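Scroll down for the structure; my scribbles are underneath it.
Not every chain of the complex is shown here; the ones you see sit where they belong.
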Amino acid sequence: MSEFRNLLETFENKFPHRDYKIEIVAPEFTSVCPKTGQPDFGTVTLSYTPDAKCVELKSLKFYLQSYRNEGIFYENVTNVILEDLAAVLQPRWLKVEIHFNARGGITETVVAQYSAVA
Amino acid sequence: MSEFRNLLETFENKFPHRDYKIEIVAPEFTSVCPKTGQPDFGTVTLSYTPDAKCVELKSLKFYLQSYRNEGIFYENVTNVILEDLAAVLQPRWLKVEIHFNARGGITETVVAQYSAVA
């Protein structure tokens, strides 16, 4: 759980009788490498099937911006965002994928999923 | 059900003995954000397998244009278009996907499906 989780706001899903998918792409994600202090840049892609709640987009933007000056590793930030969103949205299904820009000529993408019926 | 549903016209499917797919892409969709009053822009993609009826394209264009000055959220407009088309066409299968342009650097796509045999 991150210290930023409470920034996430939700609104009521008005179509809970139907499984449908919401995909959100945020290409302006930036955090800081905890080892070198250098900024990292990436694209966050969230996909989920809402149950009772949907994430409010403006609050999601502020939540993602809160990592701007945080030192955190690629694998950790991906899994922490997954856990924050799963806890707040209680979705039927959720996937978080972050594609990080090249460092030293090497690119990394981390993909983690959550399922209510696991 | 939207107030615009009656704009949708149909014509007879002459090949009901065969399951086939029709995909329609309408990249000039625009509505209004009910919170900020600012216009939203997106691309609507409809796919369906007709049963007795096909949607008439000109009437579909007018139906989609009727959202031009409506205040409606992303998730709602996608599900409402699904329900209007499902009611009017009674298709064997139907998918509605709307990709909305970036706001605050964040893009959202909503995808909902209907199946006659659910």
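So that you can tell them apart, the chains are marked A and B in the order they are listed, and the count of residues begins at 1 in each.
Criterion: a residue touches a chain if its C-beta (ideal position, glycine included) is under 8 Å from a C-beta of that chain, and two chains touch if they have at least 3 such contacts.
Keep in mind it's a predicted model, so treat the numbers as computed, not measured.
**Student:** Wait, 2 copies are placed, so what's the full copy count for the complex?
**Tutor:** Altogether, the complex is made of 10 copies.
By our rule, only the chains that are shown with their structure count from here on.
**Student:** Once you find the CA centre of subunit A and the CA centre of subunit B, what distance in Å lies between them?
**Tutor:** For subunit A versus subunit B, the centre distance works out to 28 Å.
**Student:** Could you list, by residue number, the parts of subunit B that touch subunit A in their complex?
**Tutor:** Interface residues on subunit B, with respect to subunit A: 75-76, 78-79, 103-113.
**Student:** Which subunit A residues qualify as touching subunit B in the complex?
**Tutor:** 13-15, 18-28, 50, 54, 57-58, 60-61
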